[in-house]
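Note that one protein chain of the assembly has been removed; the remaining protein chains are unaltered in position.
So, chain A:
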Amino acid sequence: MSSTFAPMTWHDTLYLAPELILAAMFLILIITDLILPQRVNRSLIGWLTLAGLLVSLGAVIWRMIDMNPSGVSAEEAAKAGQAISLLGASYRVDDYGNLLKIVFLIGTSLIVLMGLGSTQKDDAVTDKAEFYYLLLPATAGAMIMASSGNLVTLYIGLELLSITTYVLVGLRKRSSLSAEAAFKYVVTGGIASAFVLFGMSYLYGVTGSVSLADFGTALPQALTDYKALVYVGFFFLIAGFGIKIAAAPFHAWAPDVYQGAPTPVSAFLAVIAKGAALAAVFRLLYSSAFFVSGGSKDQAGDDVMFALLVIAAVAMLVGTLSALRQKQAKRLLALSGVANAGYLLVPIAVSVTIIHSNNFAEFAFYLVAYLLMNVGAFAVVTVIARATGHEELRGFSGLYYRAPWTAVAMLVFILSLSGLPVTAGFFGKLFILLGAASVKAYWLVAIMAVSTVISYYFYFGIIRQMFLRSNDEAETEIHVPAVTGLVIWICAAATVALGVMPGPLMKWIDMVFTIQGDLFVR
């Protein structure tokens, strides 16, 4: 294999442009923050961060257009669409990574906008500039995870993301909850990273390679020699990533951390950090475990996938059941995120077969739907928190009278979260359910449906507060900052649009994405 050391060339930097832009912007903004006098409003840094994200997004899209040319012959298209392998195959630029990078960059952009509306006014955050520019390396870490070609790059991306988010969670320096959250997150996050690294070391030990491309051929042999060690390796990896994506039973940190962190950071953890870890699991398993499952005589891959299915099922049930008694908005969203991690794991764990092979499209669609509804809901929480001074669910009471349009948008997010039409969440869940049903995983279909019904109880509880109750504390109108309003409306409009017409997005994903070329690392 091409895992010999190769120095970086000028061409490589072009391929790495999206990540490099974020890194450069990060350095520039640190220095700017140091030089700028105190009296200058730090929202400037926020807008520059947003600009950096959008330029990086442009670079990703440009790369995608380059790799998926239209109006050329089939061979040329296939040639252009080939995954680009960089730095001794440790880094891959392909449609899998690019699609997810687009999701991460759009998500982070929305979160920066949300921060411009809320963190700017949050007195507990002393260094406002830090909040903005630390999102850049965090996002770059997520992008590296989606694009990595070997275990080392994967781990570097994971740590880049983790360490910056440890800082971000503790940014509300005047709040003891934030400090507690940061401490808990550092400890559990550290354990998770250790698990991941430990699992990786076993995989390296039995296959003799860190490259994802080698696992497909090396694993069958490794299984005959060191079967137990392979299992240990995979299960440590699953446990480590399980903590990162907050899937039950590895989810206990999530409510505390989401509650203490600044709300935009909670949204970042819920959407980007979770999405990146899921992307890593997806790539990793389909480059390794998948090749020792199904037809092959060693069924280790099937066991790994089954373990993932069990985690998915447990996450859905535990997430919804423990959310039933929740009275705090961000804790509730954290637990709903646990359940959603379960839903997102299903298309990964339901293996690719001859009759069901659009796992990635299901995954990506639901990830987009999840991003929109969650970022939107967190944005509404920032509005509520500013108006009432707390983040309890009763703060939603009478929202319809105080900010009718925000209440309507929140209704859209809640319908999407509870998987009701006509929202993106409905089709997202429907596609995943159909996928599970087509491979006859009926027990999983039943669990998904049951947990969805249980979730109606608390989701409709919020609707009840907003529309059926009036607020005793204040009947005054709530002022929604323009940027926050923008985030809320982008999310709501996109949620409804995808709920009415999910076809175009699914078609587009299917058009650019191929299992052979983009998912499997060979």
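Going forward, a contact is a pair of C-beta atoms (placed from the backbone, for glycine too) under 8 Å apart; a residue touches a chain by one contact, two chains touch by 3 or more; residues count from 1.
Convention: contacts and distances are computed from a predicted model.
The chain absent from the displayed complex carries the UniProt protein name "NADH-quinone oxidoreductase subunit M", chosen from "Aldouronate transport system permease protein", "NADH-quinone oxidoreductase subunit M", "Pyruvate dehydrogenase E1 component subunit beta" or "Amino acid ABC transporter substrate-binding protein". If you put the hidden chain back, the residue from A:K101, A:H356 or A:R386 that touches it is A:H356. Of the options A:V152, A:A252, A:A449 or A:A497, the residue whose C-beta touches the omitted chain is A:A449. Interface residues of chain A with the unshown chain, by the touch rule above, are 352-358, 360-361, 415, 420-422, 426-427, 430-431, 433-434, 437-440, 442, 445-446, 449-450, 452-453, 456-457, 460, 463-464, 467-468, 501-503, 506-507, 510-511, 513-516.
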